[in-house]
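Left out: one protein chain. Kept in place: all the others.
Note that the chains take the letters A and B in the order they are written out, and that residue 1 is the start of every chain.
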Amino acid sequence: MHTLTVGEIAAGLAARRFSSVEITRHLLGRIERLGAGLNAFVTVTAERALQDAREADARLARGEGGPLTGVPIAHKDIFCTDGILTTCGSRMLGNFVAPYDATVVARWRSAGTVLLGKTNMDEFAMGSSNETSFFGPVRNPWDPARVPGGSSGGSATAVAARLAPAASGTDTGGSIRQPAALTNLTGLKPTYGRVSRYGMIAFASSLDQAGVLARSAEDAARLLGAMAGFDPRDSTCVDSPVPDYHGALAAPLEGLRIGVLREFFDKGLDPRVGMLVRAAIAALEERGASVREVSLPHLPLSVPTYYVVAPAECSSNLSRFDGARFGHRCEKPRDLLDMYERSRGEGFGDEVKRRIMTGTYVLSAGYYDAYYLKAQKVRQLIAGDFARAFAEVDVVIGPTTPTAAFELGAKTSDPITMYLNDIYTIGANLAGLPAVSVPCGFVREGDRELPTGLQLIGPHFSEARLLGIAHQYQVQTSWHRRMPPGYE
Amino acid sequence: MEWETVIGLEIHAQLATRSKIFSASSTAYGAAPNTQANLVDLGYPGVLPVLNGAAVRMAVRFGLATGATVRRRSIFARKNYFYPDLPKGYQISQYELPIVEDGSLDILLEDGSRKTIGITRAHLEEDAGKSLHEGFQGISGIDLNRAGTPLLEIVSEPDMRSAREAIAYMKKVHTLVRYLGICDGNMQEGSFRCDANVSVRPRVQAALGTRAEIKNLNSFRFVERAINHEVVRQIGVLESGGSVVQETRLYDPDRNETRAMRSKEEANDYRYFPDPDLLPLVIDDALIEEVRGTLPELPDEKAARYCRDFELSAYDAGVLTASRDLAMYFETVVERLGGQPKLAANWVMGELSGALNRDGLEVEASRVPATALAGLLARIGDDTISGKLAKEVFEAMWSENRGADEIIDARGLRQITDTGAIEQAIDAIMAANPKQLAEYRSGKDKLFGFFVGQVMKATQGKANPAQLNELLKRKLGGA
Partner (left out) sequence: MSLTRAQVEGIARLARLQITEEQLPVYVDSLSRIIDFVEQLSAAKTDDVEPMAHPLAGQVQRLRADEVRETDQHEKYQRNAPSVAAGLYLVPKVIE
């Protein structure tokens, strides 16, 4: 049962081949047996899951089920869940029981999904390997000595290891797409403003977006449809109708104009990954798409731009964690200053502190113009490059990551090395564009086969088209069906 | 050495919206601690601000009423600093692009001249919570009910040259915001707060001296005293060869002195940047015209109209228009009376204001409604009672909550206008006071008043004074 996709589960439940309680119990059992080794979950909500499942079964029995009723899912621990521990991968929120549901959580809940638990993540979403979590690193089920990517590493591992059929994630610089690529999943980051950020603990407000990690584009389409849409509690959320993503999957590829991003095929790219991506592009061409090269000349500046803008916003967003009203407070504070400094010093890990300090610096008097303002202008240039490209092509394509999954500890000594993992994903965040990572083949490292992903980036609100292309590719290929050995 | 004082005021007016500027919590004053602080106000993880349209409209009203530029596009910015009453660790405010800029207000000086005070800018921001220190040892208790209440921060140009001018300006702003219905002006409850920037310079010097900022002055009297004290302090420092430190000071009303605030000694780098959770505030022509259509007649316009149409003095017009409610009361009286604005003015500024002050009431709570006062004044006009008796009647109306006619009849106060009756009374008094009569007739004119008094007493004050005068003159004169 754990190998079933969301679509197959929904069909099975509707046909009464099994109940939601049965599949939920099955998955909870797997999590118990296999979960510890992977460390994908911070909190497993067994009781709540069974309660959700029973309610779902009752609804289904009454004929009141929808396309997601009874489907088990997991949420990244960055989403507030009412009455349930919400840690954001941090000691700072290690005992924080959220008093409300994030909009994303409430929407999937009212669609009838079953909550299996909260997944592990890089602390405050800052990381590309899920090694910064206070609750320990997450391991890649394709090779436990390697990282699953981050910051939605727990969600990725849970879905890849068939502990959950799908999970929510967030993507600020690649945190859905990169782990999806490293764990053989379909990971979608919607257009900025497509999904509400209310209840999603903020890292970088103008870049953060909630999305999905699933085993197929088809699954992602179902889940995106249930999560997207206007929310009056988020001023940056766009008020425009949500298309039928699932219904649009069958759109043929004839006439599709694909732009191959020149800057993504640079010297940092592992040539084997490059070959796999080019093969995928060729496959799309065979299906009727036309392919040309496009250039986004300012794209190489996307990583430094991001590492000014994101830390600046996060330095301010994380000021509320001060030990006063919730979260970690140090023992016996001597005075107010001590309470602030020690609570925050103890509550935050190194990467978070690094980014807070970077952000504080680039916003400070005398540096604001040279760094923050400058980065916002370069951001405009990058967005302009994309806009010009989309005048010529319908989607842009390239690899999602420069390499397959790397080893735990391999990149933690120099922050810049880690930051460069996001080199292909960050541009879409800066421009607010939707993007999806799709499994496109495997590379061999030693005795392991490691997945790789190709990335499709589209104009604002083109999620339906992106998922459609991914789906057509998945109809023709079976990369996405492969499972990590030992987890079948 | 002749010194010149330079003053600028920063006024924080709490906008009279029902809900907060970025959250749907109530702004009502006086609730139990933290019972009006929701997740957004508390700065919980994951929450986001959504802007209250009423706060925007109130800011636009202020801009239009002060002849300012209303920016069609303004930006909210985060002002970052750590303080327990600031839950997010930043205040959402406006920095480089505020909603209102370049306005002005005219103030009336004591010598009757006018001075224009520039308003550099007015912007929207959220209020912080409160720290309470009483009853706790080494600990402060934080109440976040106030956190998120909308504020309009109004910054003046440094155009004032004395504490008097500063007070005149502050009062003008106070009157205006209440006229506009955007702020209740309640200084005790903290709805209207003022910081004063004070510096001095030699009169011949063009450059401004170093200024000190005096914070959180919550009464007109305190503002005046604090400024005066600060001016003396700064002059003292400069005259003894020192220099004024740019710093923030608190006014201590018990000691009538200002002292430096310890926590602000470190220069704070606020690291302003546009708030990414809020989009640019764009105001279109439609909104501006909509707000413009709701502007009431402003105090200056009203006062000018009173001078013109009612021939009131500038001073009287100023008093009557100091509060919109008082002005409306006055206008209702005049309208009901169908004229006699000067009479109405005297009574509103006199008896009515006296009674209100004595009982500590606002005009809206007056025990004599405007229509009732008009009714009373009409009875003076039609000679039913004398002006003097009317005062008595007013007091009775006030305490008994009854109309003029009811009281006049109940107490039998109708003026005696029957000349026969008055003559009879005069005859009786003349007969009873032959000595004074003789003295008067032999030249002691002063005794006229004596006879007036006696007749009035005999008629319980009800004799019509004009008729009494005329008849008495005739009879005493020997007719």
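Definition applied: a residue touches a chain if its C-beta (ideal position, glycine included) is under 8 Å from a C-beta of that chain, and two chains touch if they have at least 3 such contacts.
Quick caveat: nothing in here was measured; it's all calculated off a predicted structure.
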- With the full complex in mind, choose from A:Y192, A:Y245 or A:F406 the residue touching the hidden chain. A:Y192
- Cross-chain touch to the chain not pictured, restricted to A:V138, A:V273, A:M339 or A:I423, is A:M339
- Note on the structure: Touch assignment to the omitted chain, from A:G89, A:G150 or A:G323, lands on A:G323
- Consider the whole complex, including the chain that is not shown, and state which of B:T5, B:S19, B:Q340 or B:Q467 touches that chain. B:S19
- Given A:E47, A:D414 or A:D447, the residue that touches the chain left out of view is A:D414
- Listed in rising order, the chain B residues that touch the chain left out are 17-19, 23-26, 32-39, 42, 44, 50-56, 75-76, 82-85, 131-133, 136, 138-144, 250, 261-263, 269, 271, 274, 276, 278-282
- Item | Residues of chain A (touch criterion as defined above) contacting the omitted chain | 95-97, 99, 191-193, 206-207, 232, 235-236, 238-239, 298, 301, 303-305, 307-308, 315, 319, 322-327, 329, 333-342, 344-346, 348, 353-354, 356-358, 360-362, 364, 370-371, 373-381, 383, 414-416, 419, 430-433, 460
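In this section, only the chains that are shown with their structure count from here on.
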- Query: With chain centres defined as C-alpha means, what is the inter-centre distance between chain A and chain B in Å?
  - Reply: 57
- Query: For chain B, which residues are in contact with chain A within the complex?
  - Reply: 39, 42-51, 78, 80, 82, 84, 87-90, 142, 269, 271-273, 276-279
- Query: Okay, in this complex, where on chain A does chain B touch?
  - Reply: 79-80, 86, 88, 93, 96, 98-100, 102, 197-202, 204-206, 232-236, 312-313, 315-316, 318-322, 324-326, 336, 340, 360, 363-365, 368, 372
